[in-house]
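Omission of a single protein chain aside, the complex is shown with its protein chains in their original locations.
Order of writing sets the labels: A and B. Residues in every chain begin at 1.
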Amino acid sequence: MTIGIINGHLIDPASGISARRDILIKGGTIARIGESLRGSENIDAAGCIVAPGLVDLHVHFREPGNESKETIATGSCAAAHGGFTSVVTMPNTNPPIDDAGTLELVIRRAQETACIKIWPSACATKERAGKEMTEMAELKAVGAIAVTDDGSDISSSWVMRRVLEYADMCGLTFLAHCEDSSLVSDGVMNEGFNSTCLGMPGMPRAMEEIMVERNIRLAAMAGARIHIQHVTTADSVDIIRRAKARGIRVTCETAPHYFTLTDDAVRSFDTNTKMNPPLREQSDIDAIKEGLADGTIDCIATDHAPHAFTEKDVEFQLAPFGIVGLETALALVISELVRPGVITIERAVELLTSAPANILALPAGSLREGGPADIVVFDPAAEWVVDPEEFASKSRNTPFAGRKVFGAVRATICAGKMVYKTKNLG
Amino acid sequence: MPQPPEPSSTIVMHADAMAEVVHRLAQEIVGGNPDVEKVVLLGILRRGRPLADRLAAHIKEMTGISLPVGSLATTLYRDDLRAGMGHAQIGLAGTYFDFPIDDMTIVLVDDVLAAGRTIRAAMDEVMDYGRPARIQLACLIDRGGRELPIQPDYLGWTVAAGPREYVSVRLVELDGEDAVLLIPHPYKFGSGEASP
Partner (left out) sequence: MMTPVRTWNRKDLIGIEELSRPEIELILDTAPQFVAVSARESGIKKVPLLQGRLVVNWFYEPSTRTRTSFELAAKRLSADTLSIAASASSSVKGESLHDTLANIEAMHSDIIVLRHYYAGAPHMLAKRHASHIINAGDGRHEHPTQALLDAYTMLDHVRTLRGDRHATLDGLRVALIGDVAHSRVARSNIWCLTKLGARVVLCGPRTLMPPEIGRMGVDVSYNLHEAIHDADVIYALRIQLERQQSCLFPSLREYIKLFRIDRESLKVAPPHALIMHPGPINRDVELAAEVADSSRSVVLQQVTNGVAVRMAVMHLLANQPGRRTAPAATEERAP
């Protein structure tokens, strides 16, 4: 049996194709890409874009430990719903993924329950405490795709340097959560006029920039690769731009909310506007858009961070940081970046597919004959209203509820299997 | 400022008639109170106060006694406010009198008596300030439409006003003229409608 995805506009940034093409899938792989192809079953993608399944370098699936927020099963369904076929899970679970046993558990759970491809990252330091490094060689052998202490910084520069060196030796990229936590203190939102008005403790931009700068310098010294997570400030973009110009092996990501919302949104005291790093200001949004357009920012990741309703339904300062993002990411990229002309649709697809895949050398993010049949079909012009009730994720903590957006996923195919499709798909 | 009289309004009491009526009311108050030196006058804001001052002037002329005169706002005791039916606005002008009322005869003075609810509020307010020997009521106009069992002790005129007519008392001190008008349509007051 063959499946044809026909009449669609194919965008594959890896090969540079952006044209009307049909795809023929056989088993788990792409059999042919060409014109006027028909399978034994066909998906009519007329008016839609056919692209590699989306890749997200930054998700929290909460398993093990916090299965009431999300599981690998529900998280992968949310990913499929959002067009993603490959995600990198963060290791700040409970217990944290800092040894081979826990990592094996996650890999096994992913094999048993996930409908898309799960690429687990592991902790860089034991218990994410920033003191002793994990057994990275063994973690790599078991299946870790990267190391990170996401959610915390490694405050000791000495430890950070050694972690970068050792990870590089193991062939692992360090994913850096850049936050000078001593500067943040009890901060819960961007430090600026809004935090002043609200009387809420602020998280100054420098908390991020200090660590972006330090980590890049340490990586340069170690000759190691480093990937900066969730960039939010104009100066961070600038620091990274200059580092790249000097040839330092640094890559970075931002998340859709950082180019969509400013800290004005916090004025509502909606705890779904609380995340770390926090929403910044318009000048930062402008710089992030520029960075996405000129290539300083390599990719877009969601930092999908589910929390139960009850946990978020509290006073702003008590609420946990984080929002879900998998099911709104593509639409926000199209609505906020493509439609206003900040980037082309081809660049948008690149930021969500080949670019993140290349950072961690994932076998994903491209469409080629003989390659895995990980494909998303989406209608870039379709308008819809974000309704958290329709999320496949276990959690609903989004600041975008009720927002009108463009770009709807019609079908997600992972390894040749249809893992999500809309009801009315031809 | 109060609205000017509508063209269709009827004058039911002219200035000279009003002067006569006020004079008669003063006589009746003196007649009704053999111990007139124990009388204090409390004018209900806003038009009861000038009327109380006029009554006091007449009584001084008749008896040589200056009766104390004070103001009662009654706003804080209005039942429509508590019921969420009135305008919650409470003006700057408030209750003021600087004499004791215990064991005195209080004559409440108001321009128009209608439902009787203002007088009920006024009596409650007075009682919170002390224990008068008795309370009497003097009104310039009784327009009917009583909702409480309250009757004036001293009444100027009775005006038979319908439910969709408004009785407007105009006084020189506040309005530049003395007259009582009958306005044949509901008086609009802010966004709501004043009770007839």
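The rule is simple: a contact is a pair of C-beta atoms (placed from the backbone, for glycine too) under 8 Å apart; a residue touches a chain by one contact, two chains touch by 3 or more.
In this text, all values refer to a predicted model and were calculated from it rather than measured experimentally.
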Filtering A:19, A:141, A:197 or A:385 for touch with the omitted chain leaves A:197
Filtering B:19, B:65 or B:90 for touch with the omitted chain leaves B:90
Which of A:141, A:169 or A:314 touches the missing chain? It is A:314
Interface residues of subunit A toward the undisplayed chain are 191-193, 195-200, 202, 269, 309-310, 313-318, 396
Note that subunit B touches the absent chain at residues 1-2, 73, 75-77, 81-92, 94-96, 100, 102, 124-125, 128-130, 189-192
